[in-house]
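The other protein chains are all here in position, but one chain of the complex has been omitted.
Chains here go by letter, A, B and C, matching the order in which they are written, and residues are numbered from 1 within each.
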Amino acid sequence: MTLPAAESELSAVARPDSAADVGALYRRIRGNSHSICAPLQTEDYVIQTMDDVSPPKWHLAHTTWFFETFLLEPHLAGYQRFHARYGFLFNSYYEAAGERHPRPRRGLLSRPTVREVYGYRAHVDRHMERLIEQINKQAGESERERITDLVELGLNHEEQHQELLITDIKHILAENLLSAVYVPERSAAAAAPAGVRWMSHDGGLREIGFEGEGFSYDNEGPRHRVYLEPYQLASRLVTNGEYLEFIEAGGYEQPGHWLSEGWATVQERGWQAPLYWEKADAGWTMMTLSGPRKVRESEPVCHVSYFEADAFARWSGKRLPSEAEWECAASREPIDGNFYEARRFHPAPADGASSQFFGDVWEWTQSPYTPYPGFQPAAGAVGEYNGKFMCNQQVLRGGSCATPRRHIRPTYRNFFPADARWQFSGLRLASG
Amino acid sequence: MTLPAAESELSAVARPDSAADVGALYRRIRGNSHSICAPLQTEDYVIQTMDDVSPPKWHLAHTTWFFETFLLEPHLAGYQRFHARYGFLFNSYYEAAGERHPRPRRGLLSRPTVREVYGYRAHVDRHMERLIEQINKQAGESERERITDLVELGLNHEEQHQELLITDIKHILAENLLSAVYVPERSAAAAAPAGVRWMSHDGGLREIGFEGEGFSYDNEGPRHRVYLEPYQLASRLVTNGEYLEFIEAGGYEQPGHWLSEGWATVQERGWQAPLYWEKADAGWTMMTLSGPRKVRESEPVCHVSYFEADAFARWSGKRLPSEAEWECAASREPIDGNFYEARRFHPAPADGASSQFFGDVWEWTQSPYTPYPGFQPAAGAVGEYNGKFMCNQQVLRGGSCATPRRHIRPTYRNFFPADARWQFSGLRLASG
Amino acid sequence: MTLPAAESELSAVARPDSAADVGALYRRIRGNSHSICAPLQTEDYVIQTMDDVSPPKWHLAHTTWFFETFLLEPHLAGYQRFHARYGFLFNSYYEAAGERHPRPRRGLLSRPTVREVYGYRAHVDRHMERLIEQINKQAGESERERITDLVELGLNHEEQHQELLITDIKHILAENLLSAVYVPERSAAAAAPAGVRWMSHDGGLREIGFEGEGFSYDNEGPRHRVYLEPYQLASRLVTNGEYLEFIEAGGYEQPGHWLSEGWATVQERGWQAPLYWEKADAGWTMMTLSGPRKVRESEPVCHVSYFEADAFARWSGKRLPSEAEWECAASREPIDGNFYEARRFHPAPADGASSQFFGDVWEWTQSPYTPYPGFQPAAGAVGEYNGKFMCNQQVLRGGSCATPRRHIRPTYRNFFPADARWQFSGLRLASG
Partner (left out) sequence: MTLPAAESELSAVARPDSAADVGALYRRIRGNSHSICAPLQTEDYVIQTMDDVSPPKWHLAHTTWFFETFLLEPHLAGYQRFHARYGFLFNSYYEAAGERHPRPRRGLLSRPTVREVYGYRAHVDRHMERLIEQINKQAGESERERITDLVELGLNHEEQHQELLITDIKHILAENLLSAVYVPERSAAAAAPAGVRWMSHDGGLREIGFEGEGFSYDNEGPRHRVYLEPYQLASRLVTNGEYLEFIEAGGYEQPGHWLSEGWATVQERGWQAPLYWEKADAGWTMMTLSGPRKVRESEPVCHVSYFEADAFARWSGKRLPSEAEWECAASREPIDGNFYEARRFHPAPADGASSQFFGDVWEWTQSPYTPYPGFQPAAGAVGEYNGKFMCNQQVLRGGSCATPRRHIRPTYRNFFPADARWQFSGLRLASG
């Protein structure tokens, strides 16, 4: 599903005008988390298949804790915490919000049960409705704005966890050996994608970063000038077919293509292909959220680490784009694509019309995740949201098939360590 | 609940005479596994809180796999495996039965679901009923005996896993921070236990090991002669009160009481008390299967490792008994005590009448687990049951509050590594 | 010791004109490695106190292997390798040069002995003299240039290892508990350093990177334009006294100052002060290459990781400079300072005249180590020198008290992971 660009931009920038709008948005987005979990068995909610993955029930509770901690407790008079221990259990990494349960042990907790977690959500949702109603009636302008902004932050936070829910569910189901199907496959155009065209971009002084109305994360600003040399970007994402050539040319056996740390990682973990790929007698297969099936050459390659994206680019005689190059090019493109709303949960082949800047897969850039000049983290605990992760991470851009459409912007900066593969992450080539 | 010794001995030794008896026994014991899991939430079935613990649904499936693999496949004509991957998933350690899922990853599998595992059990139970019926009707004497013996082995195996189910459930619920209650507490006599009396035993040439009718594990035989020096055994188990004196005397701070490896373990893991104990302002509390509560001095100390049992004994100026000393003494005692059937799932204070040789807690002995002279493992895959673990383990004797009464014998040899604490393990002092 | 800027620039840029000049340079620089090791006992040459450290004899042999592999083997007719296994033992990380001994096991090799390693050096030096002579006599212009450039690379490589020799020797001697003294202390001006002045720099389009004659590493180019906002830099390095305020204000106890990964590192390794600091009853002491002594407040703080430098800056309400900001400012400064040639091997207090851009300590910048636009690694195995490390490292600038004066340039980019502390690494504050 693709939204017209105009409409989407509207929904991205507008701050809801009234409590009714806020309430409707709140209900819709919170409801999406439930839709995402609807296909799960109770058992699927509990498992943590690696340190990076959180049990789905944890995501459901943690996003709820966010509203409870940053909205209800400080702003709804007389609010009582749902459970005394939940603050400890469902804080993720907010040092300012107190001690917390260690992340790698999230999968060791059978309680609270899934039913209890849904009870927690209902409780917080009921009180959030009340808070949202009150804002309009009682609060002054600035207080109203402050709370509305926090709700918006909480909803963006929930959307991020919706994407994580989907990628974590994929990892959990893939760990099972029983080929579970999360969503039936949507038939996709089988045609081979068009050849790559190289789109030239002028260099010079440009501006990047967020500015204007509507929500954005603190790490997207301030908007600032950068100097770019002229460059070219590929007209579409790298495909499985192209990546297979790299594999078959011995890409995973030749250290010369790799960053030193990348090569060490390949050796240590025995990587020979993207995550979820398996070599069978009849060729490569992959695990998808619609169950295991053959690798299709026309689809964008996915579940590769930065190390693999970088090695593929070097092998190709190209490079990855910088985040500034990507942003300058993407800003001219309509924000449509294969997002969460398509409920395909898998990248789709380029159809010739789209340049695939948005949706399908997050695109690794060559840019380490650093603060923009003049960056100031938000005040208080929510200031821990982004800034403290600005070390040893790479920026990814453009959203994926698991990202809510509303959530993405040309200035949006996602970030993961160079060895992460369980997100829907792929690449586009650059040169110049 | 205590059974009269005579009756219990009867049930321990008699090989069931008819298919009807076998079937009844099979149904009763298999049903107990379901009773044990009845208080669980679905989520509790899935968790593996440490490498030693298995998810309850794994126990339910693994014991079922045992019957499927060693009974149904070879002996029931036309039997079809319930699921092609279950052999891989639910083999524990039988190398001869093929490749298997790695133990520390048992808690990463959400599928098969609990419902599916119960379906597996029902399927196998149905076919086991059919096999048991057929034996009587068709099989020759020796074949009948061979199959009956295998059923008996499978049921003993199930009983062992029932004990593990209980100790693993305790670990799983204790990992939760929400004070789950598995079973309501049964009030126990609060009276202080009698003082220790020292019971003297003559030395000389004695015999230990199993001999006679009825089921026993291969590791209990052959019966053989041992030479013992005269010795004394305490008339009851060591209590929490006595163990608290050790703690308060700095027992966990002084290396002189400890085996070298024990002291290293204490340092490394920060042990300061038995597992499940916690120091609160108002004194020591402990986690039980009836929820957390105060440590009661009259109860036998429990959840101590061999290292702790040995250190306590050395601090006391005594020692642990050898397994031969224990067996010679215990053979004269009635096999009654606080077993699984009491559904207390916690050791009870000595009542003066009982010497607590059976039930309550497994008693660590000073004997490493080694083969008896002339030991021969059973033929085939079931021969992997015991012999291959005869290294770096200590023998425990007497059963616990989680052991089915039918399962225990004076010759029964349990074994765990010296640092294991999650079983109901305690100690009795010896001297001489 | 400080060299006048003019002279130093000369020595930095001039390519030696004749074989005589090359030979003299070769002898001088190779000889410095021997001077550095002169105070060592044989035992000190053998030890590897952590994975990052190499045994001094390994450095001596590895730099020699570099000349043998990249100069003598390809360019000196009839050259025979000194020892068949040395290629395997003394290759550091050149994948193209074949298999190699694993880095963390370098300290497990007692052979070759120190004497044998010096024999290896003498052998290679003899043949290098011959090669250098031949160039002038026989080779054509382009061949002469190519070989001279490789010799220059080898000498720069040796200079880098001279710095590592000094920092590794410090780590090795500090691991001993016997307060070994490597060099007698040179008395330094004890006066308190001047207060910090803030030097303003205009923003705008600027150029950074190496261009021109003389040696530079591939990672210093190409020279290219960057856009800078106006910024301020402190007039000197941060001192121990200022850093002590951070410690005493609880800097190591408050997560809010730290990057997330930095805070995890602090917790995991129990950091409470820079490396080599120890808290004694009478105040902080530190290990130096002149033995242990009191921490002096006037000296630049040293042996801090990027995490600590960044946390200190955040606590100060400032930030670290970017490498472009640093380079633009430093390019106007004379390249003098407290270098290797001063043989002090310890940072010295600011004397008011110097802005300490060069020497004393490497300055952490906020810039991750990335390729400049248009970067091309050198061809062949020596192309592995820099490019493949461009991930998860931070850039440091300016050289230290262990850097040979000749080796440093304003464009010089050093790089280490964010948790490295055993180099002479400190910081300068920036704002704007």
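Here, a residue touches a chain if its C-beta (ideal position, glycine included) is under 8 Å from a C-beta of that chain, and two chains touch if they have at least 3 such contacts.
This is a predicted model, so every value here is computed, not measured.
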**OP:** Could you tell me which of the visible chains the hidden chain touches?
**Re:** B, C
Subject >> Given C:S18, C:S35, C:Q80 or C:T113, the one touching the chain that is not displayed >> reply: C:T113
Original post:
Which listed residue (B:D51, B:E143 or B:E261) would be found touching the missing chain in the intact complex?
Top reply: B:E261
Original post:
Looking at C:A61, C:A97, C:V151 or C:I172, which makes contact with the chain not pictured?
Top reply: C:I172
Original post:
For the chain left off this view, which of C:A180, C:L237 or C:C391 is in contact with it?
Top reply: C:A180
Original post:
What residue numbers in chain C mark contact with the hidden partner chain?
Top reply: 41-49, 85, 88-89, 101, 107-114, 172-173, 175-178, 180
**OP:** By the contact definition given up top, give the residues of chain B that touch the hidden chain.
**Re:** 93, 95-96, 205, 224-227, 229, 255-256, 258-263, 306-307, 310, 366-368, 370-371, 373-374, 388-392, 418
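Methods note: only the chains that are shown with their structure count from here on.
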**OP:** Any chance you could name the chains that touch chain A and chain B both?
**Re:** none
**OP:** Check the residue numbers that chain A and chain C use where they touch, and answer same if over half are used by both copies, otherwise different.
**Re:** same
Original post:
Turning chain B onto chain C with a C-alpha fit: angle in degrees, nearest 5?
Top reply: 180
Original post:
Per the centroid of Cα atoms for each chain, what is the distance between chain A and chain B, given in Å?
Top reply: 48
Original post:
Taking each chain's centre as the mean of its CA atoms, how far is chain B from chain C in angstrom?
Top reply: 61
**OP:** Return the residues of chain A touching two or more other chains; collapse runs of consecutive numbers into ranges.
**Re:** none
